[in-house]
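Beneath this line is the structure, given in structure tokens, with notes to follow.
The complex is shown incomplete by one protein chain, all other protein chains being positioned as in the whole.
So, subunit A:
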Amino acid sequence: MRSTLKASALALTAALAASTAFAGSHSLSGDLKIFLDTSNPAPRATMEAMIERFGAQHPELNIETTVIDREAYKTQIRNFLTADAPDVATWYAANRMRPYVEAGLFEDVSDLWAEPAIADNLASTKGAMTIDGKQWGVPYTYYQWGIYYRKDIYDQYGLTEPTNWDEMKSNCQTLLDNGVKCYTIGTKFLWTAGGWFDYLNLRTHGYDFHMEMAAGNVAWTDDRVRQTFANWRELIDMGGYVDNHQNYSWQEALPFMVNGDAAAYLMGNFAVAPLREAGLSDDQLDFYQFPAITEGVALAEDAPTDTFHIPANANNKEAAREFLRFVVSADEQTEINNGANLGQLPVNASASIDADKFLEQGFAMLSSNSPGGVAQFFDRDFPAEMAAEAMQGFQEFMVLPDNLDDILARLEQVRQRVYK
């Protein structure tokens, strides 16, 4: 009896406390558990500093941050979303979040997207966050893909940044004649080949066709898909890629470019930091947009977006929403994406871009020279199972191009099962 009284008294106090907290509008309290996959040193420090600034604004809030290894996070997220959910968790946009949205594990945050501060400033990434007409999280950073190249080597052989397919190939031929490979790549972990397919397909047939493929509406044995592979094969048959790329990770492929054995690298902007660290100066290293292939096809880009979500089982959703607002605010976006921190592009249109040659070029490219649209990346746009099989097929194609028919027939089989 006594204990029930005590319990109900406690409950009453708690309820009172909760209502006062609510009445005090934005004085957040309680615990806020944040799970991050930003385990590399620089992003980790950036995130921790940002959370500290958020904590300073809300001294009542007890914030608990857990940083999980980026690769391990990809499998752990399934467990913690169902079992012991944090209040905020990082993840990726587009199809990559679909399994959790469909399983009801992410909170619908369309209400945030209806607020003018977000609706007006984050419009460009809204599509990537939308599934079934609702938004399931907010982006916090994104970065461009494109061709990073050795400007000094291009200059040495009198080459310029190509703007179309023929120039791209003739540049490549000149380099090969001089004993330099055109492109370095390491396909051991497969996804790098996905980047090449994305660009070749986007440039050969355009964004809409690419997305139709991602949605499973185009057969892999379709002639248009074969056309993309035929273009790819031209580069392979020239010997444009470094040999034995199936042995290397993307990092292990960097030295070819640093040593001048290969002149360019189709990669995300995150490749710039290790290339600079390896000793390439900004005079030696430059960037260009993947050139057009089919005339008249609007240029479209890959720009993978990293995101924050509120798990459906979160305890402190009010504080979590406030944190999401904070993350996408113009000031924070300017701060966390600058060259000293993430070194990527801010998602908020009112934020300013850091004075960095690659960020400026990337931002200009994505905001004004990507009329076709912005894709996420092969393994984020295509369903996981299709992506895994396809990227393995790309690797096989790059090593043994003659197996193409067999590869496409296999992928078509997978497509019919995955999208049933």
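We take it that contacts are C-beta pairs under 8 Å (C-beta built on N, C-alpha and C of every residue); 3 or more make two chains touch, one makes a residue touch a chain; residues count from 1.
Keep in mind that, in the parts below, contacts and distances are computed from a predicted model.
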item: "TonB-dependent receptor", "Cytochrome c oxidase subunit 1", "Spore germination protein KA" or "Sugar ABC transporter permease" - which is the UniProt name of the missing chain; value: "Sugar ABC transporter permease"
item: Residue touching the undisplayed chain, where the options are A:L235, A:A387 or A:L408; value: A:A387
item: Full-complex contact with the absent chain, from A:G30, A:P99 or A:G339; value: A:P99
item: Which of A:R44, A:K74, A:K134 or A:R233 contacts the chain that the document leaves out; value: A:K74
item: Where the missing chain touches subunit A, by residue; value: 71, 74-75, 78, 82, 99-100, 102-103, 105, 188-190, 243-244, 246-247, 379, 384-385, 387-388, 392-393, 395-396, 399, 410, 413, 417
